[in-house]
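A single protein chain has been omitted; all remaining protein chains appear in their positions.
Going by the order they are written in, the chains are A and B; count residues from 1 in each one.
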Amino acid sequence: MFAEKACNLIKELSRCEEVLPPYHTELVKEVCTEIKQLHEQNKEDGAIVANESSIAGYANALYPTLRIGSSAVKRNVRCLLAYHYNRLKTLRTMRWEFGSILPQDIKTNLSSDEIEWFTKYSRSFAKYMTSIGENGLNLCLDLRPPKSLYIEVKCLMDYGKFELSDGTILLLKKDSRHYLPRSECEELITQGVFQHIV
Amino acid sequence: MLSTTSYQPNYFSIDDILATQERTPCKFLQNAPRMGKLNPSTDEKDLKAGTELELPLWLVLDASAGRQMIVAPELPKIYREAYREILKADATAVDLHKFNLYFYELGSYVKYFDRREDVHNILLHTFITRFRFIMDLANNADSDPTVQNRLDMLERRLFKSGHIARTKLNTWLLDSGAPLKAANMVTNHRKRKRVDDDLFA
């Protein structure tokens, strides 16, 4: 069946929610080959239909074949683009959640075009955030309405030094507990360094 | 991601692509040279008019569109009379997942293959009848988790968001505030890494 491989690309994505599977270079290449072959064949058939038909194109014997062929190209392209588009959407969310630097093992799952896109997106997004108001606004913070000023957090890893906005320096060690202003630790909670203790 | 907008299939929608991959019966109205390979039960090079086949919905939709139809589409059996009767009798008792993973989405495409509005009506009836049942499921956190397996994809999405809303309401009522959490992707990344580390340790 046509476009079976292209659909497998989509199935690969649908199996993993919120995790980006490795970029499937081989399968993408195979889909491209199928598209190219179909496209060439359609061009040939199209030329014949155009030349032969005395009355109208659809009376030609090859007309049904051409219709099916171009439908197959359309389907393949849709799957191929949707595969890439949905990967970019996930990457975009990663920018919001991980920040501008991706963990190495995620980076290895990306194509070079994707890495380039991430850099571009990251730059536009940062530029936009700095443009808000006089001093800029970090949109990756304040994800939930505040309930209390201070919260208790547990540090999940040896993070090292962490400076508070009033200049105090904390040494964050694994399993150490801290009582801190919510606004100061939200980013580290999002990144999984702190765990919020309730 | 856009949780507040109603569902609408778009060009890049994964669910829509998978739903249109489902096979639908159809009959060829014209000869299609070189298309014999679409029919796995023959080695012939050409596909003859009159051949009946099951093809993916995307192809059936395209080939039956317009004034010059290449194929005549037919209703998949789960939308035919016999199955409609089952749904009419008691829609909540049906394992919709077994009917089709994309029962409603597929249905809203193929309902046009039937000139009467029977399929349209049964889709509506099924949804309305099962909706209350899904609400109940979502509200009862303790209900048997396997009942979820009997829902189609749309219903699962409803169940999931209903369930999340219920849990949020409970946390709010009890603790007046949910703890701040690590981002979903970060958590998943951690989990996966832990598995990897265990494997290669």
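Here, a contact is a pair of C-beta atoms (placed from the backbone, for glycine too) under 8 Å apart; a residue touches a chain by one contact, two chains touch by 3 or more.
In this section, contacts and distances are computed from a predicted model.
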Complex member absent from the view - protein name from UniProt, among "Trafficking protein particle complex subunit BET3", "N-terminal E2 ubiquitin-conjugating enzyme", "3-methyl-2-oxobutanoate dehydrogenase (2-methylpropanoyl-transferring)" or "DNA replication complex GINS protein SLD5": "DNA replication complex GINS protein SLD5"
Contacts of the hidden chain among displayed chains: A, B
Of A:59, A:141, A:157 or A:171, the one touching the omitted chain in the full complex: A:141
Option from A:59, A:132 or A:198 whose C-beta touches the chain left out: A:132
Residues of chain A (touch criterion as defined above) contacting the omitted chain: 32, 35-36, 39, 73-74, 77-78, 80-81, 84-85, 88, 92, 113-114, 117, 120-121, 124-125, 127-128, 131-135, 137-139, 141-142, 144-146, 149, 181-183
Touching residues on chain B - with respect to the absent chain: 1-2, 4-8, 10-12
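By definition in this document, only the chains that are shown with their structure count from here on.
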Contact set on chain B toward chain A in their complex: 1, 11-15, 17-18, 21, 28, 30-35, 38, 55-56, 58-59, 62-63, 68, 70, 175-190, 192-193, 196
Of chain A, residues touching chain B in the complex: 1-3, 7, 10-11, 13-14, 18-19, 58, 61-65, 67-68, 71-72, 74-75, 78-79, 81-82, 85-86, 89-90, 93-94, 96-98, 103, 105-106, 143-144, 147-148, 151, 182, 186, 189-192, 195-198
